[in-house]
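Apart from one protein chain that is not included, each protein chain of the complex appears where it belongs.
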Amino acid sequence: MINASLKQLSAELAAKKISSVELTRLYLDRIAALNPQLNAYITLNSEISLAQARAADARLAQGKGAALTGIPLAQKDIFCAKGWRTTCGSRMLENFIAPYDAHVISQFNNAGAVNLGKTNMDEFAMGSSNETSYFGAVKNPWNHAAVPGGSSGGTAAAVAARLCAAATGTDTGGSIRQPAALCGISGLKPTYGVVSRYGMIAFASSLDQAGPMARSAEDLALLLNVMAGFDERDSTSLQRDQEDYARDLAQPLQGLRIGLPREFFAAGLSGDVGAAVEAAIAEYKKLGATVVDISLPNSRLSIPVYYVLAPAEASSNLSRFDGVRYGYRAPEYSDLTDMYEKSRAQGFGAEVKRRIMIGTYVLSHGYYDAYYLQAQKIRRLIAQDFVEAYQQCDVIMGPTSPTTAFNLGEKGDDPVQMYLSDIYTIAVNLAGLPGMSIPCGFGANGMPVGLQIIGNYFDEARMLNVAHQYQLATDWHSRAPQGI
Amino acid sequence: MTWEIVIGLEVHAQLSTNSKIFSGASTAFGAEPNTQADAVSLALPGVLPVLNRGAVERAIKFGLATGARINSPSVFARKNYFYPDLPKGYQISQMDLPVVGQGALTIQVPAVGKAQAYEKVVRLTRAHLEEDAGKSLHEDFHGMTGIDLNRAGTPLLEIVSEPDMRSAAEAIAYAKTLHTLVRWIGICDGNMQEGSFRCDVNVSVRRPGGELGTRREIKNLNSFKFMQQAIDYEVQWQIDTLENGGKIQQATILFNPDTGETRAMRSKEDAHDYRYFPDPDLLPLVIGKEWIEQLRGTLPELPQAKQARYVGELGLSAYDASILTASREMADFFEAALGDAKSQAKICANWIIGEVSAQLNRDGLDMAQCPITAQQLGGMLKRIADGTISNSGAKEVFRTMWETQKPHVPTGGITVGGSAIVQFISADEIIEAKGLKQVSDAGAIEKIVDEIIAANADKVAEYRSGKDKLFGFFVGLAMKASKGQANPAQMNEILKRKLAG
Partner (left out) sequence: MSLSTDDVKKVARLARLAMTEQEMHSAHAQLQNIFDLIAEMQAVDTRGIEPMSHAQELSQRLREDVVSEADQRELFQSIAPQVERGLYLVPQVIE
């Protein structure tokens, strides 16, 4: 049952071969057994989960079930869910019970899905290893000494360890794709604006995008069908017709033009990852695709640009955490300024403070033009690279991450080394394009490798088709970590 | 040595929308603390702003009324600073591209002392949309401050002038003209006690023709009287400081109405690095030409145009015209009372500026609460014009109308379908009921005059021999005989003719 696809689970539930309550208990039991080592979940609330499961069973009994009704999912702890503690991985929100539902949460609730719990993450989604979480690091299910990636590391570990049927993540600079790659699962960051950001705690508003993380492209399509859609509460939510992201899954790939950016295969890419990606490309050729050599000349600038823009937006987005209306307030202070400074110093972890400092600095008087404005201009150059690339190809492929999962603590002291692990994912966020990662083999250390697929704007259905056809031809996506 | 005063204003006008600028919370004044602070007003984690069409509409109307350029696109930016009444830690405002560009406002500066009244054009730098902050309450919380965020997110239009004003009188004339205008076009209720119209005044002094001096900004003045006092005090303070060899430091200052003094604020030491940047949660605001034209069509005739028309078409004095256009209610009342009777404009204006205003003043009402309708007043003016009633009769009619309709709660109205309909008593009904109709029948007046002449032969003889002063005596007798209802002008004419023999 834990290896079943969402489609299979849905069929089982509809056929009453299993109830949602039974399925939910199955996962809760697995979580109870495995989470103490993996630390994939921050908050569980079996009472709510089981109540949702009972409601789903009632709905199924009436024959009113939808695609995800009764299916137990995990939610990244960045989404506000009414009545659930929502921490964003931070001490600042350690005791924050969300008083409202994020759009994504409402969508899943309306669909009748069960919320199993809130998954661990880098604090305020700032990190690439899940080590910045106030609630402790998450272990990679493939090797407990390794990181699961970040920031959606808890979700990636939970999906890989079968501690949920599927789950959500968010991606600001690679936070869905990189942990998906490191944990051997599939993850999709949609086009910016496809999924409402309402109720998703903001990191860098112009880059943040929520998306599904699951064991297959087919599952991702079903999840995205529920998550996507216009929401009037988010000004950047796109008004588009509802689409079925699963509609093209079965299309053959004959004639597909795959662009391979030479910058993604240059120095810095570890050999084993490169080899796995090359093998995947060879598989695509067998499926009828052709390969085009392309260039994204400005993508090398995506890290500097990102580390100006994202911290700038974050420094402002995180100003609301001031100990006045909710969240952590320091126990002792001498006056208002002291209350602010102590609450924020004690409530935020080191990485968050670092990024607030960077962001504050680049926006401050005298530096704005040199940093922020310059970064915004280069952001346009980076986006234009993709526009030109898509004149020549239908999708772009490359590695998701330059290496497989590194060890916990390995990059601890050097933020810059950590930042470089997002080298291939960040440009996609800057351009607002959809990107995904699917498993495509294993590295020298036996850890999973992710293949990144970057689509043109609104090409999610095609990307899912491209991923699904590969997953029909290979079985990397159905491998499970040892002991699972 | 003389000093020249240089003043520029930044006015925050709360826009009269139902809901907040970025959320669906109510903007109604006076609610229990924080009951109108929704998730967006509180800046809960994850919430997002969506711009209120009504706020944009009001900004556009202001731009059109001041002949300004409407910028499209305009951009919302974040102004970052920490303050407990600012829940997000930043205020959403506009910086580089405000919705309203350069405009102008013509002001009438009233005569002060020996100085003549004059007109002046004040240039408007810009007007931009932004959100209001909450309120800090300092009393009664055992040494702590209480924060009420009901006001947070109320739409504001910040209207910035060029430093074009050269006296407190000009600054106040500007503020008053602006205050009239925003109410006139229906974008702000103008209630200064409730903080709907707040003025920040930038004051500096310089030697005539010299470089601009360093300015100090007096924050949050919410009455014209305080503005006058604050400017007077501040100007004197700056002049004294400079003349004593001191220097002016740029500062944000507060006016204390109890002491009449200004003092620098203490809490803003690092406030000047606001780290503005375009708000990533809001997209550029694009305003189409059609929308602008549609709004232009809804704008009423503006005060300045009305004044010109009152002077040119109706023959009113500039003074009367400016008083009648002090508010839209006043002008509407005047025009409705006047109706088609353009030739009666002066008398109509006199009644409104005189009796109506005086009575309102006495009863502590404003024009919108006027107990009598313009139609009632118009009906009465018609009867004055056609000679049905005398001036004293008119005063009686007016008094009766006023007293009948006051208090403002409808009395003696008839109820239809549950709602009271006030029945306004007409001038004609009062004239009839009180017998105020003056006698204009020449025959009847001649008869009275003949009887008086016959009964007072001696006095007639005296009059005819040159004792002109006796004329008043005959008028008195004749009015008495007519029970005061004779048309005085007609009576005078007949008396004069008959007494002359």
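Every chain is named by a letter (A and B) in the order it is written, and numbering of its residues begins at 1.
FYI, contacts are C-beta pairs under 8 Å (C-beta built on N, C-alpha and C of every residue); 3 or more make two chains touch, one makes a residue touch a chain.
These figures come from a predicted structure and were not determined experimentally.
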> For the unseen chain, which displayed partners does it touch in the full complex?
Replying inline: A, B
> Just one of B:Leu105, B:Leu124, B:Ile147 or B:Cys188 touches the chain that is missing; which is it?
Replying inline: B:Ile147
>> Given that one chain is not shown, which residue among A:Ser235, A:Ser299 or A:Asn456 touches it?
In response: A:Ser235
> Where the complex has a chain not shown, which of A:Lys285, A:Arg354 or A:Arg479 is the residue touching it?
Replying inline: A:Arg354
>> Take the complete complex as the reference. Which residues in chain B touch the chain that isn't displayed?
In response: 17-19, 23-26, 32-39, 42, 44, 50-56, 73, 76, 82-84, 136-138, 141, 143-149, 254, 265-267, 270, 273, 275, 278, 280, 282-286
>> To test your reading of the contact rule: which positions on chain A touch the chain that is missing from view?
In response: 95-97, 99, 192-193, 206-207, 232, 235-236, 238-239, 300-301, 303-305, 307-308, 315, 319, 322-327, 329, 333-342, 344-345, 348, 353-354, 356-358, 360-361, 364, 370-371, 373-381, 383, 414-416, 419, 429-432
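Convention: only the chains that are shown with their structure count from here on.
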> Which whole number of Å gives the spacing of the CA centres of chain A and chain B?
Replying inline: 57
> Okay, in this complex, where on chain B does chain A touch?
Replying inline: 39, 42-51, 78, 80, 82, 84, 87-90, 145, 147, 149, 272-273, 275-277, 280-283
> Mind pulling up the chain A residues that touch chain B in the complex?
Replying inline: 79-80, 86, 88, 93, 96, 98-100, 102, 197-202, 204-206, 232-236, 312-313, 315-316, 318-322, 324-326, 336, 340, 360, 363-365, 368, 372
